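A single protein chain has been removed from this complex, and every other one stays in its place.
Labels A, B, C, D and E are assigned to the chains in the order they are written; within every chain, residues are numbered from 1.
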Amino acid sequence: MLRSVLAIGAHPDDIELGCGGTLAAHRAAGDAVTMLVVTGGQNGPGATAERRAEAEAAARNLDCLLRWGHLVDCAVTADAATIAVIEKAIRDTDADVVYVHAPDDSHQDHRAVAAATLSAGRHSRRILHYRSPSTTRFEPTVFTDISAHLDTKIAALSCHRSQVENSAMVDPEVVAASARHYGAQARVRHAEAFMPARFVWDLSPVLEMPLITQMPAYPAQVPA
Amino acid sequence: MLRSVLAIGAHPDDIELGCGGTLAAHRAAGDAVTMLVVTGGQNGPGATAERRAEAEAAARNLDCLLRWGHLVDCAVTADAATIAVIEKAIRDTDADVVYVHAPDDSHQDHRAVAAATLSAGRHSRRILHYRSPSTTRFEPTVFTDISAHLDTKIAALSCHRSQVENSAMVDPEVVAASARHYGAQARVRHAEAFMPARFVWDLSPVLEMPLITQMPAYPAQVPA
Amino acid sequence: MLRSVLAIGAHPDDIELGCGGTLAAHRAAGDAVTMLVVTGGQNGPGATAERRAEAEAAARNLDCLLRWGHLVDCAVTADAATIAVIEKAIRDTDADVVYVHAPDDSHQDHRAVAAATLSAGRHSRRILHYRSPSTTRFEPTVFTDISAHLDTKIAALSCHRSQVENSAMVDPEVVAASARHYGAQARVRHAEAFMPARFVWDLSPVLEMPLITQMPAYPAQVPA
Amino acid sequence: MLRSVLAIGAHPDDIELGCGGTLAAHRAAGDAVTMLVVTGGQNGPGATAERRAEAEAAARNLDCLLRWGHLVDCAVTADAATIAVIEKAIRDTDADVVYVHAPDDSHQDHRAVAAATLSAGRHSRRILHYRSPSTTRFEPTVFTDISAHLDTKIAALSCHRSQVENSAMVDPEVVAASARHYGAQARVRHAEAFMPARFVWDLSPVLEMPLITQMPAYPAQVPA
Amino acid sequence: MLRSVLAIGAHPDDIELGCGGTLAAHRAAGDAVTMLVVTGGQNGPGATAERRAEAEAAARNLDCLLRWGHLVDCAVTADAATIAVIEKAIRDTDADVVYVHAPDDSHQDHRAVAAATLSAGRHSRRILHYRSPSTTRFEPTVFTDISAHLDTKIAALSCHRSQVENSAMVDPEVVAASARHYGAQARVRHAEAFMPARFVWDLSPVLEMPLITQMPAYPAQVPA
Partner (left out) sequence: MLRSVLAIGAHPDDIELGCGGTLAAHRAAGDAVTMLVVTGGQNGPGATAERRAEAEAAARNLDCLLRWGHLVDCAVTADAATIAVIEKAIRDTDADVVYVHAPDDSHQDHRAVAAATLSAGRHSRRILHYRSPSTTRFEPTVFTDISAHLDTKIAALSCHRSQVENSAMVDPEVVAASARHYGAQARVRHAEAFMPARFVWDLSPVLEMPLITQMPAYPAQVPA
């Protein structure tokens, strides 16, 4: 049985920064992955259409499905409407694991998306919080080994050219440094780090086997 | 590839109380499991030989290998000798995951075994702290679903008759209640709860398959 | 002197789940108890009139006064209006102790009611946070012994038939399990658990005496 | 029924500094109070005999029973011997509530006494940690109103003349300031502050009554 | 090079209570200091014009520049508008260090101003949270020595006559007690205490020198 993975971010590039390597690892393991970008990132540098195209390119790079929340940048609150958007994504994907912002973050949208996801995912068994450059409190205890996927992560992030070129917060050099920093902490080479809201470890048998190659083509698609 | 699991407890019955259901789940998944009991529990109720026999019966019930640390009850410290005992067990079992007491506990042996395991396991990628009745601070974020294994856990615990009958701290009714309490928290029926010191989630493909039945017989053995 | 107790919950059934046994213990001790239900629970399963009747039945079961906040389910915020509702209840009851949701909770209404109560109760000497199934961080240090009142708690909870039958979050079996779990932690049989925002322990003389039987009849009343 | 109170400190003057006002309040409520001083304070300023006499004078001031642990200053560890001393005191006094140092403290004896008390009091329902000038982490949530007893606290502390005159850590002016600081936090005039290890709040009826005056004379006594 | 200091508070008197002594110490060191008061405090006791005059008098006392945010008392949220007000103040003053409320506070405006400042100051190297009487969680690790400035602090606070006379929360006696309490913790006589959001310690050479006396007159000014 393959897993269904849902990664949620407030703005285009948040997911790639926080857990892009892990999503690549999920895809390599044959899991289905959907990225839910809650707003269009209208407030940062970069025109809306440009940011939309960048997000699509990044999702293609990561070989993940892309889904938009259509809420407004810098005006997200953890209210019933936001919760409904996320609930629908969890239901549609039947997600086994949900990745989302850490709850303590200096960006109001990040806080709101984290809180709304905890509401929407109240029946989910696995919710992992990733770190953003604006996260204020982060004590990770769960890690994934992204040694084989750091390049993919940085390639996906680089698709967000409007951000990489204009925001001090999006710096591939820092991404690589943090991956090595957390890797040392996790006793692997490169790692992404998570704070679990709740993580039920599935002990079902783990088998080593040739990677399934007949997996159906899985291009990034954008629902209306 | 099957996993190698090492569970460490200060006294006979500590492991069963803290993660007995999880060990049963590991065995059901085909993993190899070793229990390292650091002392003979000479200070609690029950004669030493009796407690040794109880621990052997419990390990047989859980179908796990049993290993003794031969240190002295109520006199364990996190010194080089204790660390060496645990380092040897980690090396001998080539452990993929280590279970051990939570670090904040009112029993001095529990604290010492937790601290010594963090030293001994400094290169391990997965160390999970379980809860004891004497644990003082415990905020679990990682859970395992033991709904299918609660009976086995209680059966193994019941082998420690000298404790169940004489210690207010070992009460099967409480064990079942806590499993349900943590189950609700984990969104499953019955759960065991853990605080990760460090947990690298292995994303290798997970496949559903008939349980391997030809697994070699794996009786509890007691190394000299 | 008898105590005046105020318990505050966002929805019908929250108070019963969180501290119903403790309220029963307060009544047994002769204290006056008021339950303030901030919304009508319009969004959960069950029609509004049905939920209102259920709450009244539960309050009768606990022999407590019931008071409604008339705010809207799933739309509570910790703003001046909500604070005013709670301030008035504190003033009207001259509350010696206030029970309310824990501040870290995945339900937005629970968070809002907790925050508004801390504002409204800024001069109160005793505010205790109870746990809900949706609470995310909870490290209790204060407990009450509800061994003699668990049945009453579950009977009161069972009045909320629309919830018990339809919500995975309201399960009497879990309520009993958690009471035993926290009881073991508190060194009693069954307990409810609390995180104090602020708790001034009153050291006035405690005397054992026959329960006052001439207490005025104290039926659940619903203010307009 | 009156309560039996046990206050434990590593050195003469620790108990007075940490909870002297609360002990006075317990005595005023008619409770029996025993102070267990674990060492003779041989390492601080002041000769041993002098410190012994100071402690006796302070206990007389507080009208509490004094008991010595006879361990060695600056060499206390949380081992079986220390635990046995405290277990015996808990058993002898049949303590309803135990006061002891906070666990995080820069003085090794304070840490050891706190840890040993958590072991010894593993079946106790009420253990409250008080603060010392050397405490490093202290987030109090439980308070007692000592407005009527601050003078008694300072008088008892002043009996420890060898300390007040020679140690920067024992300063009555700071004691009064902290009592006011915590009083404001507790919404009373003067308070002592505590972190509960575990506190079962007894809801038995609380009645206002004239203070019992025929209480048996209760002078400070020093067991051999 | 002199430092530029920005202190932010939700209401008139918040800054004086939280870090008035530190601001005086900054002025004594020759630093430029701006106080940003986000609302007019319309909801507390005292007419708006009166409170405005009080704030101006206090700023004159502290010899600091005063700046108003013009938001509405009890209705501040951490939204884009509030963030913009604070961003502008940080930019205008080119602040080297920002002082602001602690994030966990029972007053909704305090929480909102703290959160908005973390957003606005996302590129700042030094943000220190001060304590208010309504702060709920506060574990200070950074302190300033205000022994020479406590009188100035209390004089500035006393300018807020409408508060000192009518609010239990504003009490000069408590201010002095807390300064002594935190002073003992910091190993100085009187201290103010801070929780750093982020504090880059500048190790540039520190030289002892006669205080610059020709500093340009620096009266409190109120921008339109």
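Assume contacts are C-beta pairs under 8 Å (C-beta built on N, C-alpha and C of every residue); 3 or more make two chains touch, one makes a residue touch a chain.
Not measured: the values here are computed from a predicted model.
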item	value
For the chain not depicted, the shown chains it touches	A, B, D, E
Residue of E:47, E:72 or E:200 in touch with the missing chain, whole complex considered	E:200
Sole residue of A:60, A:88, A:161 or A:180 that reaches the chain not shown, by the stated touch rule	A:180
Contacting the left-out chain in the complete assembly, out of E:53, E:75 or E:188	E:188
Residues of subunit A in contact with the chain not shown	133, 137, 139, 171, 173-174, 176-181, 183-184
Contacts of subunit E with the absent chain, listed as residue ranges	1-3, 22, 25-26, 28-31, 123-125, 141-145, 185-188, 191, 195-209, 211-212
Absent-chain interface as seen on subunit B, which is shown	78-80, 83, 115, 118-119, 121-123, 197
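In the analysis below, only the chains that are shown with their structure count from here on.
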item	value
Shared interface partners, meaning chains that touch subunit C and subunit D	B, E
Distance between chain centroids, defined by C-alpha means - subunit B, subunit D (Å)	38
Whole-Å gap between the CA centroids of subunit A and subunit B	34
Multi-partner residues of subunit D (each touching 2 or more other chains)	123, 197
Touch relationships between chains, expressed as pairs	A-B, A-C, A-E, B-C, B-D, C-D, C-E, D-E
